[in-house]
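Please read the structure below before turning to the comments.
Partial view: only certain chains, each at its native spot in the assembly.
Chain nomenclature is as follows: A and B, assigned in order of appearance, with residue numbering initiated at 1 for each chain independently.
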C-alpha cells in the first residue's frame, strides 16, 4: 500500500525564476512524511493494545536523494505525493516518493530516516509497533532512476 | 580550489524539535551555489574578453544527494560551506559540498546542475566560459560517504 498525500502549493513556493524552487520539493516530502509518520502512525498506535507505535517522540533524516524531472509552477490544485517503504532495518527505514499529478511526474526521491531519542539526543532502534506500521506501506519497487 | 562560503543562520531555520531543519540544509547549499555561480561566475565573466560565462541566464538542479552527519542548532556564528566541482560534462556539472565549522562536519552533499535556457524553457550545453570557470574549482576527491 502506498501513502497518498495531497500537497497544497503556496504561491511563495516559487522563486525568482517563476518555478517551484528545488528546495521546496524537499519541504513537500517532509509534509508527506509528517502525515504518514505522525498522523497515521499515531492513529495506528492509538488503536493498538501496545504503545510505541508513533515517531513523534523523534526521528531524524539521515539522508535524502532527489531527482527532479520537470519544472512545477504554482497552481490552485495540489500535487500528489506517493510514499512507500522500501527498506526496514533495526534502526532505520527507507522511504521512496513520487511527486506527481495525473499528467506528469515532477520528482522522485528517497529518504533514510532514523528514529531518535530527543531527550537523550541519540539514535534509537525502531520499536516493533513502528516496524509493523512501516511494513504496512512496504513495496519493493524502488522509484526508478534512484541508486 | 574550493569555494568557501560563510552561511549565516537564521533563528527561524530551526523547527519544532529545536534543530536546524533538514530542508534548510538544502537551502544553505543553494546560497553557496548562488554565490559561486552568480556572483563569482559573473565577476569572472565581466573580466573576460568573451561573454557567456555566467549561469544567471538560467540553470536548474537535476539532482541532490545529502548525508546528514550531526544536528545543528541556531547560533550567531556562520557555518562554512565548502563547494567544489567533481565532474564537468557537456550539459551538466556536479558539485560536492561540506557544511561544517572548525569542530564538526554537519552534512555532505552533491548536486547535479544543468544549464537551462529560461526563454526557450529547455536545457542547454555549458558554454566554454562556464566550463573554464567550473574547472577552476575542480577537485576529484568526492565528498566521503556519497555514492
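Simple rule for what comes next: contacts are C-beta pairs under 8 Å (C-beta built on N, C-alpha and C of every residue); 3 or more make two chains touch, one makes a residue touch a chain.
Worth saying up front: this structure is predicted, and the values here are computed from it rather than measured.
Novice: Just want to confirm the stoichiometry: 2 copies shown, so how many copies does the whole thing hold?
Specialist: This structure file describes a complex of 4 copies of one sequence.
By definition in this document, only the chains that are shown with their structure count from here on.
Novice: Report, in whole Å, the distance between the mean C-alpha point of chain A and the mean C-alpha point of chain B.
Specialist: 24
Novice: Which residues of chain A touch chain B once you look at their complex with the stated criterion?
Specialist: Touching chain B from chain A are residues 17, 19, 21-23, 26-27, 30, 58, 60-68, 71, 118, 121, 147.
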